[in-house]
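A single protein chain has been omitted from the complex, and every remaining protein chain is retained in its original position.
Chain lettering (A and B) follows the sequence in which the chains are written, and residue indices restart at 1 in each chain.
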Amino acid sequence: MITPITERDPRKLYLERFVFMAALLIPAVFRGGIRPIIISAVCIIFCMLTDWACCRIRRIKYDAKDPAIWFWGLSCAMLMPAGIPHILAGLAAVICVALGKHIFGGNENLVFSPPAIAAAFLIICYPGGMLYYPRAGEVIPMFSEYTGTLARSVEYSMKLGTVPTQSPLDILLGNVPGAIGTVNILVILVIGICMLIKHSTSFTAMISAIATVAGISALYPRIGVSPLMSVFYELSTGSLLFGIIFMAAEPYLLPKRRAARVIYGIVLGYTVMMFRYFGKVEMCFVFALLITNALSGCFDTIVENVIWWKRNYISSFEGNKNKLQQGGVKLTDTQEIELPAKYRYNTPPIDGAVKSRKPRKPTAAPITDEPDEPETPAEAPEKEVGDE
Amino acid sequence: MNKKNLPKVSTDGLFRQNIVLMSGLVTAPIIVAATTFERALILTLSFLLISYTSILICRFIPRKIVYTVRILAYVGVAAVMYIPTALLLNAWFPETAHQVSIYVEILIVNSLLLAKTESRFYLMPYNEMALDALMYVLGYAIAAFVVGMIREFLAFGQLFGFRVCDAPMPAAKTTFFGFILVGILAAVCRAITNHRRRRSEHADSIRKGAE
Partner (left out) sequence: MEVIARIISVAMVSVFVQNAIFDRAFGSNVVIYASRKNDTVIGFTIGITAMTTIASIVSYFLDSVLLQTQFGWLFMPLIYAAVIGALYVLALLFFWRVFPKLFRRMRKYVHLAIFNCTVIGALFLNSNYGSDLPSYIGYGFGTGIGFFLACFLLNVAREKLDSEKIPRVFRGYPIMLIYIGVVSLAFYALAGYTANF
């Protein structure tokens, strides 16, 4: 039986996702030569070096076999054009690990997706390097600077309001200008299905995000095409599919509850479309992912509150008691519906065990013959409003 | 000169309680507007002329007046001090002053004047307060110049207005970069302050052990 994603070991999950993502290098090599592999290697090596350096500075143990670092390095590479200078690839890796991971406290305290931060930073700081792509089929030199013609992506023509000139088959097969790992739509779809079967990604988050994007693009197409073609173009451009399958369902960032993951997917899909309609930059999936990551902390809380409210205000006491009894939970005479810990105000423990009280301090000082010490005037406290 | 009559100079405002990097009381001008050395100079001069002079003048407002009314007086004095400041800056920096004008205007409600005065400055003797407030202004200047020079080099490839190279990172003049840069500098400042505090505590403990 396959364990759900939230209960799996994150290390094994990241390793699986890394292997699945590495499969995208095969069509990339067919399109652009060995350079995509060199860029990926540069990103991964710089990620590992930055991780080592940050661990030394923080004086914590360095884990050379952390698959999350390899995964993030490869993600950064996949979001870049094949012709990007190697130094920018290294810079992305440094930002990804130093800013995305270590400054926020490591793997278990992630706030944002590290490759999303790196990609967003590079898109704003170096749009020329990130948003211009070699044409499909051009051979790119392995180490030297690429001097051939550069083209804009399909998403750019949609942003201008024009119908893409590339055929849907070309878009599916990846014969369009684009990032290393995000243009091969057919391969990404196949890998996505494999990951769903292996439970390496979140079904609920993925489907809800895709459904939201599809719904909005069908109802409000950006370009003059039929709703079905609008859905096709929106899903297959702008690194959306790659981002939803690989980056949106990070084990350390995904909400715990299933309903919360549905909300997460809907919010992500909606934010992506709002950025596409009103934003000024391409590849807006990474920006939308940053905002959704910032909000993801509240999705679990919302769902828990709704469940508590439903249990305690909509359902009757007797109905809940019967449901709990049928579920096999044994209730004692004094047991009531179990409240979540944060709502237990002054309620005794369910099994009736009484905690021993601490001895109280006497309210009045004991009477002695010695004179009292004179009180010292209290110093004025330094109140600084707004200070940390 | 008798050393006992000299006012005690506290350098807290320079690093340990730097209002930009440690307390975070006045950050908006540095984060958004301090993108070159010249702009940092304008912001520092405006801060000196508006905030520092207002602190010195408002010291004479009687403490018997309730804080609700006193705070109005503080803001009023700062708004009055803005008038000669704006005229002076427009005369000295005719091109650049206009670009940062809004971040000079909002200094009339900065937290150094409205919060720090009540919690620190007005509890000290006048001479000490004047020197202490000057340290805080110098701390602001240090933060402004460091941020301004770093961003000038990254965004324009210039140092002190002279072009040195191609701009390594043109987006360094954006707001988000300012936030991240000031955050990292705040962490560096905190690390240096903690290191110095630990060294002085260690030195004190050795001295006490020797005694």
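Simple rule for what comes next: a residue touches a chain if its C-beta (ideal position, glycine included) is under 8 Å from a C-beta of that chain, and two chains touch if they have at least 3 such contacts.
If you're wondering where the values come from, they're calculated on a predicted model, not measured in any experiment.
Novice: Considering the entire complex, write down the shown chains that touch the omitted one.
Specialist: A, B
Novice: Quick one: which of B:Val80, B:Met149 or B:Ala167 touches the chain that's been left out?
Specialist: Candidates B:Val80, B:Met149 or B:Ala167; residue touching the omitted chain: B:Val80.
Novice: Consider the whole complex, including the chain that is not shown, and state which of A:Ala259, A:Val281 or A:Leu324 touches that chain.
Specialist: A:Val281
Novice: With the missing chain put back, one of A:Arg58, A:Lys256 or A:Lys310 would touch it. Which one?
Specialist: Going through A:Arg58, A:Lys256 or A:Lys310 one by one, A:Arg58 is the residue touching the chain not shown.
Novice: State which residues belonging to subunit B touch the missing partner chain.
Specialist: Residues of subunit B in contact with the hidden chain: 22-28, 31-33, 67-68, 71-72, 75-76, 78-80, 82-83, 86-87, 99-103, 105-106, 108-111, 114-115, 173-180, 182-184, 186-188, 190-191, 194.
Novice: Under the stated touch rule, tell me which residues of subunit A contact the chain that is not displayed.
Specialist: Contact residues on subunit A toward the absent chain are 58, 99, 102-106, 108-109, 111-112, 117, 120-121, 124, 275, 278-281, 284, 287-288, 290-291, 294-295, 297-298, 385-386, 388.
By definition in this document, only the chains that are shown with their structure count from here on.
Novice: Go ahead and note the Å separation of the Cα centroids belonging to subunit A and subunit B.
Specialist: Here subunit A and subunit B have centroids separated by 38 Å.
Novice: Touching subunit B in the complex: which residues of subunit A?
Specialist: 99, 124-126, 380, 382-388
Novice: Could you pull out which subunit B residues touch subunit A in their complex?
Specialist: Going by the criterion above, the answer is residues 23-25, 111, 115-116, 118-120, 123, 169-172, 174, 176, 180.
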